[in-house]
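These notes are about the structure you will find just below.
Complex shown without one protein chain; remaining protein chains in place.
Up next is chain A:
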Amino acid sequence: MADLVLENLTIAYGNVTAVRDVSLTIPKGEFLTLLGPSGCGKSTTLFAIAGLNHATSGRIALGERVFFDDRTGRSEPPERRNIGLVFQSYALWPHKTVADNLAFPLELRKVGRAERDRAIAEALDLVEMGAYARRYPFELSGGQQQRVALARALVYRPSLLLLDEPLSNLDAKLRERARVWLRELQERLNVTTIYVTHDQAEALAVSDRIAVMHNGTIRQLGTPTEIYEQPSDAFVADFIGSSNFLEGTVVERGASGSRVRLANGATIATSAAPGGPGEVLVAIRPERITLADGPGENTIPVTLGTGSYLGSVYQYEVSTPGLNFRIQTDRRVPQGDVFARIPPEATTLFLKSEAPVRNEEAAPVV
């Protein structure tokens, strides 16, 4: 019953509003990810929950315990919140051994010596670092440090686990293994976890739910499937998996679907259009577009341009007068004129006025 509740959280630094009116409820045991490009306010939100920075307004509560409330002026200092936090840089204390790093929070809690040693051994075993208790942090590899940092955050059984891009300093291969392992561990301990990352693949792989953030606000909150399949706005569609955006005009509206005339003159069936003006963007992921043998429903003739091999799929630039987009196939296709089919159910329509700002930080299509 100890849900973490953020209500209308706003954090401003001078005239920069790092976090704007964020509200979230995170049930016990959930693995929630804050996902967004760098600078969007993820860490600021996380640190406000930990009490390391002060929200300007709003409320943060874990069940009955109010961490912060600007109306009552209440703000619990970080040391009284009983939260585990893993920093991007791990923040292991360099003058303490691995075991001493873990012992410190237990000493502060006046845990007896025997109990302390047992808890340290248990936590280190949990992260498979039992053999390294006597080492100093600088004697460990990045991956090992990351696991010790996690053990230190878990050793006092915190009521909340906060992770700020914990895998971002690991190399790509280790990162993929670590995230699987991290998720398994979290499920085993059933500790409510908030995970911050700018890597959408990581977020999709580990989370129960994802909150996509942009410019200090939550743009969409949902399960990985919802976020991926039904992005609620053009920014999310672009940021998660990098969609194509085809300009067009709604020519027919319906409850379950509509028809859109694209810039090349072709008219295709799409999912339902948003209310408002008829100028829209049709978002479609490159891997959902298929190649067809000839003309057909929702199929447009295109010229296949240069391609690149991405490891498991091929990606090609295709064009037709007025339109350029990308498609992905699982086999090599010779250059030339082909037909591309856009499944209506794979499209999402947004008003053209909310076209996404292309963000360099957005992860590339993989």
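As a convention for this text, contacts are C-beta pairs under 8 Å (C-beta built on N, C-alpha and C of every residue); 3 or more make two chains touch, one makes a residue touch a chain; residues count from 1.
As a convention for this text, contacts and distances are computed from a predicted model.
A chain of the complex is left out here; the name its UniProt entry carries, from "Succinate dehydrogenase", "Sarcosine oxidase subunit alpha family protein", "Ferric iron ABC transporter, permease protein" or "FAD-dependent oxidoreductase", is "Ferric iron ABC transporter, permease protein". Touch with the chain that is not drawn comes from one residue among A:Asn8, A:Thr25, A:Ser38 or A:Ser89, which is A:Ser89.
Screening A:Leu106, A:Ala266 or A:Val318 for touch with the missing chain picks out A:Leu106.
Only one residue in the set A:Leu24, A:Cys40 or A:Ala119 touches the chain that does not appear here, and it is A:Ala119. Those residues of chain A that touch the chain absent from the view are 47, 50-52, 54, 77-85, 87-89, 91, 93-95, 104-106, 108-109, 111, 115, 119, 122-123, 126, 152-159, 189.
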